[in-house]
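Just one protein chain is left out here, and the rest sit where they should.
Chain naming follows the written order as A and B, and within any one chain the residues start at number 1.
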Amino acid sequence: MKANPKNVLTGAHYLDGDHACSEGALAAGCNFVAGYPITPSTEVVERMTERFPTIGGIFIQMEDELASMAAVVGAAWSGAKAMTVTSGPGFSLMMENIGLAAMMEAPCVIINVQRGGPSTGLPTLPGQADMMQVRWGSHGDYEIIALSPNSPQECFEFTIKAFNLSEKYRVPTFVMSDECVGHMTEKVIIPPADQIELEPRRYTTLSPAEYLPFKPEKDLVPQIIKAGDGYKIHITGLTHDEKGYPVMNWQTQEKLVRRLVDKIRLNQDKIVEFEEENTGDAEVILLSYGISSRVAIPAIQKARKEGIKVGVLRLIVVWPFPEKRIYQLAKKIKAFVVPEMNYGQIVLEVERSAKGQAEVYLVPHGGGWVHDPEDIYKAIKEAVR
Amino acid sequence: MKFWRKPLDADKIQIPHGELHIVWERCKGCSFCVEYCPREVLELSIEFNSKGYHPPVVKKPDDCVKCGLCEMLCPEFAIWVTEKEVDKVES
Partner (left out) sequence: MSETQVIGKTPQKAEEHPMAKILRMDRIPHIWCSTCGIGTALTSFATALEKVNIPLDHICVVSGIGCSGRIAGYVKLDSFHSTHGRALPFATGLKLGNPKLKVVVISGDGDIAGIGGNHLIHSARRNMDLVVLCINNFVYAMTGGQTAATTPLTAITSTSPYGNYERPFNLPHLAASCGAVYVARWTCLHVRRLAKSIEEAINKKGFSFIEIIAPCSTIYARRNRLGDGLDLMKFYHDNAIIKHGADTRELDIGYQDKIIVGKFVDIERPTFLDSLNAWNKKVLGEKFREYGGPND
């Protein structure tokens, strides 16, 4: 399925990351946004409010983020392509209904323009400390997909990608941007609509009598319907059987939750995406994501000038985590250097995936500003010593 | 049906007769239907159902006028009434 030309602002633009997210969402066919103002993400919805009336779409400013996320799940079930946008404190409030989206398998996109935390923290300054919250923030067991852009161009592209993945796997999908990327203004190339591939919603072809809302297909993802089509489904946040009816026992829990987790875990080779550079003969690999991957470039260049063989592994999809590839690389190299704007989140996953085959060095940063490349350089030096 | 005073339109009015349907095992014995039946058609049975409740039984079947109040008040969807036959009012 191709993008609808009326939604796509084809051409070269000078956009900040937040506005690029909006354009990505529109190109992906987003037609419903519920949000609540929060710095530094507000520009995303501001642009949507400007663009929606002329292309057809609904924006509603809800009373809080709890409501925003609940409205997004509701809109997803009415057949809309729904999205919400927030930052740290709002992200915490959304957790309740992110769990609902996971349980109801509602395709939806959440953009988190991360800022410094905890609590109100640094509203106008960047952070990357929600990387574990996005994976584990709501209660219970579930899986999500999260992408991390490092430029406005990627904000545009990854938002489309996020919509596609959310449709394909019927899972809440996250674009984990940050204040730096969100407010960075760069050239963004928006291709013609016929070059933008979209994943259609997995509407069922079965009749209401045959259709079971949670009966999985081969890839463990069930087909969907939209409210108002006469299927008269019941969808609940309670543990449910294939019919969608609540069943309170461990067998149903096992079957349902196992599938919610497995539909991502067993398909992770198809979902995982990363960029590799010079990893073939590397002695140390700089593993990063989002803005940290750009800040690390001077440090890598400096180290390479000194003859250190530095490879780069940049995560595009952060969750599910590319554990297999990291283990393969760990066996060949001395160490991973992981700069991130938190005190150790993704680095824990790197350690887990490396299984002791390589050293793992964290270059932490509390947020509020990006790393000094010098600190990353020092860590690379330390790693090869 | 006898009236104390004959209504002016008695010859035109047809009083419906209801036939009651009770799902014995679905009843939870709240007795809303028994209490609020305007013609006191129902009473609670002496017998228990398997849940241990006393479902209603029809005490005066001929008196049911299919008003449907029992059907609407029943929280269990365990009682309903269908129209049985239409009698002319005796004048």
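Basically, a contact is a pair of C-beta atoms (placed from the backbone, for glycine too) under 8 Å apart; a residue touches a chain by one contact, two chains touch by 3 or more.
Keep in mind that this is a model prediction, so the values were computed, not measured.
When the full complex is taken into account, the listed residue touching the unshown chain is A:Gly74, out of A:Gly24, A:Gly74 or A:Pro339.
Listed for subunit B, the residues touching the missing chain in the whole complex are 17-26, 28-32, 35-36, 49, 53, 55, 57-58, 61-62, 64, 69, 71-77, 80, 82, 84. Residues touching the missing chain, restricted to subunit A, are 31-32, 34, 52-58, 60, 62-64, 66-68, 70-80, 82, 96-97, 99-100, 104, 226-238, 245-246 (touch as defined at the top).
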